[in-house]
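Of the protein chains in this complex, one is absent; all others appear in place.
What follows is chain A.
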Amino acid sequence: MTGRILLAELRHSSLRWAWPVLVAIDLFALFGRSDHWIGVWSETGAAAQVPAFYLGPAMAALAAWTAARRRRENAGGWMDAAARPAPLMECVHLGTTLAHGVTAYGVGVIAAVAVTLPGGGPHFFWPGYVLLGLVVIVLCTGVGHAVGRAGTSLVAAPLGTALVLFVLFSFFGFVPQGAEWGLGLMVVSGYPDVVTAAGPMLARSALALAVVLVAVAVGRGLRSTPGRPGWPGVPVAALAACGFLAVSVVGFATAGPVLQQRGVPDEPLCTSHEPRVCLWPESRKYLEEAELMSRRVAALPADLFTSPAAFHETGLRGETTMGSGFYIREGEMWEVATSLAIRIQEVSTPPHCDAVTFDEDEKRWAADMELISWLTARIAGGGKPPTVNGGPPGVDEKAVHSIITEPEEVQVAWAEERLATIRDTRCV
């Protein structure tokens, strides 16, 4: 019967009007940001999770609003006299609220899977990131519900809760990079070299569950007549929930990074042409472009440049940092070309050194950067796309990129000049 009551709550919930808006937010966040993830399962999982950044605070606001509204409806008269355990009543209400957020999020997940499915690489949808997004939504909804029960405001409490969570997630929500500090509740990209780690994911799930349990266990307590104690007795459910929350917080804090290095694949996906450009199997949609890059690298003047035998997407050889590998950031192959250019530059020129004079140091630096810029443009097969910002410092990229339209002998002469500058630099 509790299931039927839940269905009735769903049917009559005020949030049913908000559901299409939640779905719209999800789909806008999913498709409005970028479409690079389509066709790559790891990126699809991450992209499907990104809307949680917005849905989480939105659900917190809605949960706070509907919880406070329930209180205003004064339906407590019936609930105060109910035989049904108070946490179960709260469960039905919070479950209804959660169902709206989770199903709206689910629509986005299904949409993401649907668009990737036709051309997706091997394997299938990565659920780890989606679970991470689910944790955020459940966590926020639980917090919002508790706040709504504690107060009566239909405006300040929901908006305040959403704002606080939004700011918190903006600054600290994401998986930290390097020395940054972060909660590790969200990711922006789903590089195929990392996966969500089971332990930290379990800790995050437990934390979300604990927040929900606290919200349902203390929810009715928060509504007691002010100044009047309830029936005597130990609030076992509330104490247990708070205890579980404390344990979950400790577990969350000590669980370690939420992302871990993925195991090396048995058979990476490599170009047929030498030098080989190898990708994670998930990155299959970039293989054709990688094949072209491989051919362009092979076409570089052999007497001037030496190429490594192969280039690898980061993590393919078990390395834990970028190192000599390359990332395909948001599907941008220009950056892959830059990585390949840097590698070629490294093996084709003497190791970097401090020049004896500042002037020589400046010249060598400029020659280095110009060559990388030129090599990048050659490997990428054209000028820099407008979607890529930045580039080697101090380089007139427009001028360098125009070189690649010149005849080969003009380009070779241009490159030889810069290589000579590098080789002739007198080191300390």
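Note that in this section a contact is a pair of C-beta atoms (placed from the backbone, for glycine too) under 8 Å apart; a residue touches a chain by one contact, two chains touch by 3 or more; residues count from 1.
Here is the rule we go by: contacts and distances are computed from a predicted model.
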{"item": "Chain not displayed: protein name in its UniProt record (\"ATP-binding cassette domain-containing protein\", \"Secreted protein\", \"Dihydroorotase\" or \"ATP synthase epsilon chain\")", "value": "\"ATP-binding cassette domain-containing protein\""}
{"item": "Touch with the omitted chain, as defined above, among A:Pro85, A:Gly119, A:Pro301 or A:Gly318", "value": "A:Pro85"}
{"item": "Contacting the left-out chain in the complete assembly, out of A:Thr2, A:Thr152, A:Ser170 or A:Ser402", "value": "A:Thr2"}
{"item": "Absent-chain interface as seen on chain A, which is shown", "value": "1-2, 4-5, 8, 11-14, 70, 73-85, 89, 225, 227-233"}
